[in-house]
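Presenting subunit A:
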Amino acid sequence: MTANLSVEDLLDAYRTMKTIREFEDRVHVEFAKGGIPGFVHLYAGEEASATGVGMHLKETDKLASNHRGHGHCIAKGVEVKGMMAEIYGKKTGTCHGKGGSMHIADLDTGMMGANGIVGGGPPLACGAALAAKMKGTDGIAVVFCGDGASNQGTTFEAMNLATVWKLPVIFVFENNGYGEATPSNYAVSCEDIADRAVGFGMPGEIVDGHDFFAVHKAFAKAAERARAGEGPSLLEHKLDRFFGHFEGDNQNYRPKGEVKRLREEVCCLKRFGAEVTTNHGVDQAQLSAIDNEVAKLIDEAVAFAEKSPEPDLSALTTDVYINY
Partner candidate 1 sequence: MSESRIVALTMPKWGLSMTEGKVMEWLVEEGTDLSLGDDVLDIETEKIANTFEALDAGILRRQVADPEDVLPIGALLGVIAPPEITEDEIEAFIVTFLANYVPPEPEEEQEEGSGGYEELEANGYHLRYSKMGTGDKVILLVHGFGGDADRWLFTQQPLSSNATVYALDLPGHGQSTKNIQDGSVESLAKTVIAFMKALDIDSAQLVGHSLGGAIALKIALIEPELVSRLDLIASAGLGPEINNEYIQGFISTDSRKEMKKLLQKLVADPDLVNRSLVNDMLQFKRTDGVNAALKTISTGFIGADGSQSDIMKEELHQLPMPVRVIWGNKDEIIPSAHAESLPPNVEVKLLDGYGHLVQLEAASEVNALLAS
Partner candidate 2 sequence: MARKITYQQAINEALDQEMAKDKSVIIMGEDVAGGSGGDGEMDAWGGVLGVTKGLWGKYGDRVMDTPISEAGYVGAAVGAATAGLRPVCELMFIDFMGVCFDQIYNQAAKFRYMFGGKAETPIVIRTMYGAGFRAAAQHSQCLYNMFTAVPGLKVVIPSSPYDVKGLLIQAIRDNDPVIFCEHKVLYTLEGDVPEESYTIPFGEANIVKEGNDVTIVTVGRMVHQAIEAAATLAKEGVSCEVVDLRTTSPLDEETIIESVENTGRLVVVDESTPRCSIATDISAIVAQKAFGSLEAPIEMVTAPHTPVPFNGALEDQYVPSPGRIADAARIVMGYKV
C-alpha cells in the first residue's frame, strides 16, 4: 500500500505528526508554567494513529474525537493557531474561548468536536454517518475512542446501531494501555478490543499504532468498505501515550522509567523517519526542514495565543441558543 504514498504524501504525513508532537510537547511546557487554564489531555506518542487515519479523510468526512483530541484536530486540518488560542481560552480560539481543550470543534472542516464525556463520541459519529448515507454521498465518519471508552454502554450501543443500520462509520480504538489511572489489563475484559467486533457483526483488526504505514493501510481498507456502503469496521490501534492522563497527573500507576523507554524505543516519529529515509527516497534534510518550520509554527501559535485578547464579558451569555 505504500505504493500509493508519494514522497510528497510522506512529507505531509511527517509534517502532521511532527506538528502534533511539537504542539503537545509545547503545551506540556506552557501548562507547567501556569499559562493554561483547566485540564489538558496530551496526545504525544499517538501521532501515527491520527495521521494515518486523517490522510484518508476528505473535508466532508466527519471525525468525532475525545478528551485527548488535539492530535485528531490537527490531523483533520483544524488551524493550529486557533487551537492554541482556544486552549488558552482566548477570543481568537477555534471556539472563541467558550469550549477549551476538551471541546475544540471545527464543523467547517468536519471536526465534530473533542468530547469531555468518555463514550460521548460513538453515537454522534453514527449520526454523522447516517446523514451521509441518507444524503447519498460517499462520506464516512470516524470516531476515536480510548480503551476506557471501549467499556462504555454508549460505545456498545453505537456499534450495534452501526451494524443494524449499515452505517459508514469506523470505530478506532486507541488502546494506550491506561484508562485514566487504571491499566486496561484490569479494566478491559478481553485481551484485544478488536475481538469485540465480531460480537457486533463487523470486522475488527489489531494495528500497531506506532507504525504510520500499518495504520494507513488498515484504515484504507475500512474506509473503502464504508464508502462502498458495506458498513462499519473496528480498528484497534495499540500504542502508548507519553504524558499522563491529564497534565498534572503524577503517573504513579506506570512503572518507573516507562515513558523514557517508550520515547526512545517506540516513538512513531523516529520509526517513520528511519523508514522513509531508508526505503522511500526521503532526505533527512527534507525532514529537518519540516522540523524547523513546525518549530516556528508552534512558536507563532503560542505567541498568538498569549497576545490574543480574552473574550468580552458579554460572551458569557451568547450562543446558548440560535434564537430564544
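On how the list was made: all candidates are chains of the complex that A comes from, given by their letters.
Criterion: contacts are C-beta pairs under 8 Å (C-beta built on N, C-alpha and C of every residue); 3 or more make two chains touch, one makes a residue touch a chain; residues count from 1.
Bear in mind the structure is a predicted one, so any value in this text is a computation, not a measurement.
Engineer: Name the candidate, out of 1 or 2, that touches subunit A somewhere in the complex.
Structural biologist: In this complex, the candidate that touches subunit A is number 2.
Engineer: Flag every residue of subunit A that touches candidate 2 in the complex, lowest number first.
Structural biologist: 62, 64, 93-99, 103, 105-108, 112-113, 115-117, 120, 122-128, 130-132, 134-135, 141, 153-154, 156-158, 160-161, 164-165, 318-324
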